[in-house]
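Working notes, beginning with the structure itself.
Note that this complex is displayed minus one protein chain, with the remaining chains in position.
This part shows subunit A:
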Amino acid sequence: MTYLDHAATTPVLPEVLAAMTEQLGRVGNASSLHASGRAARRTAEQARERLAAALGARPSEVLFTGGGTESDNLAVKGIFWARREADPQRRRIVTSPVEHHAVLDSVEWLAKHDGAEVTWLAVEPSGRVTPGALREALGDGTDVALASVMWANNEIGTVSDLAALAAVAHEAGVPLHTDAVQAVGQVPVDFGASGVDALTMTGHKLGGPMGAGALLLRRDASCMPLLHGGGQERDVRSGTLDVAAIVGLAVAADVAVAGREDRAERLAGLRDRLVAGVVRQVPDVQLNGAPLDDVLAGGPGRLPGNAHLSFPGAEGDALLMLLDAREVECSTGSACSAGVARPSHVLLGVGADADRARSSLRFTLGTTSTDADVDALLDVIAPVVERARRAGMSRS
């Protein structure tokens, strides 16, 4: 099996498995006052400190959650509610059309049910949000509850300069949230240095467990809870701490961040070879997102393991099925909660037409990726594309 879908999820790191297994064998609620509770709390707090250190945050800025979707919902809704309560004229949310659905749908829910107004940021053809676009959208900022811009796009891998965006947001007095689910462990992410007010991260994209994530939230950022109860996590996220998951999350983040530079270089090399190999066999293939060698603020402008390609005249669905039958696993990168592939909102958001959006595939490399994986794809891609083109585009 050739797994080229690390942006969907990643294999659990052996260190993570060991640490979680050890913790799962222990009893103790981190909120209990006795020795078992204290031991659990100590373990959870060590994990909090470890995660904070890996991401340039203070331990008190780490709120453990159930994953990326929850963190995005908590940040968008919680900050919106808190900011509007402090000043009722702050009803506007500024965000981009290429955000993950966890942000987009939260924003649209607030617009539909809770009086929010949305200003959509202009996005460059690469998928990047520029400081200029954010400045223009914010205006004087007095009516803005929050802005949310993803650090790196989950489909096309484009990175934005969050430090520059945070500076613009703060000029207008607006808090900035970022979904950094794909960025952590892939590009340098320093929460404190970036200046962003809230940052979403999750475990299973970097070798950690599913169902474990965090929202990094500055001490001075106010955020209303979604989950009420025992008052854990600064009273912003109640619920018994899942200590084993938290340990796994912290170990994964630590290992991923520590090995980031070497891995990024290796994955970029593999990714470049993958793209060059596909281009050689399918000359009219189109690369979506930023150029492979794009540089932004001294770091990569594109996630090193991301290759997002459109194959004109072939449907992504058909390509995926044919590759799946040849044991090569990738993604069309489009939302399909209903099981029906819709043209990617990200590609449409950066100005691609519906056919280009529907003819795309996302290949994402990770820790376990090897030259053999790239070779496996290159062995089959030409006949697969030819076959899919014969089936054509079902709607055009």
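One rule holds for everything that comes next: a contact is a pair of C-beta atoms (placed from the backbone, for glycine too) under 8 Å apart; a residue touches a chain by one contact, two chains touch by 3 or more; residues count from 1.
We take it that contacts and distances are computed from a predicted model.
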Completion exercise
Matching the hidden chain's UniProt record against "Iron complex transport system permease protein", "tRNA-specific 2-thiouridylase MnmA", "Carbohydrate ABC transporter ATP-binding protein, CUT1 family" or "Spore coat associated protein CotJA" returns "tRNA-specific 2-thiouridylase MnmA"
Practice task
Quick one: say which of A:V275, A:L309 or A:A388 touches the chain that got left out.
Solution key: A:A388
Fill in the blank from the handout: Per the whole complex, from A:M201, A:L322, A:A357 or A:I381 the residue touching the absent chain is A:L322
Completion exercise
Where subunit A meets the chain that is not shown, the residues are 317-318, 320-322, 324-325, 336, 338-342, 387-388, 390-392, 394-395
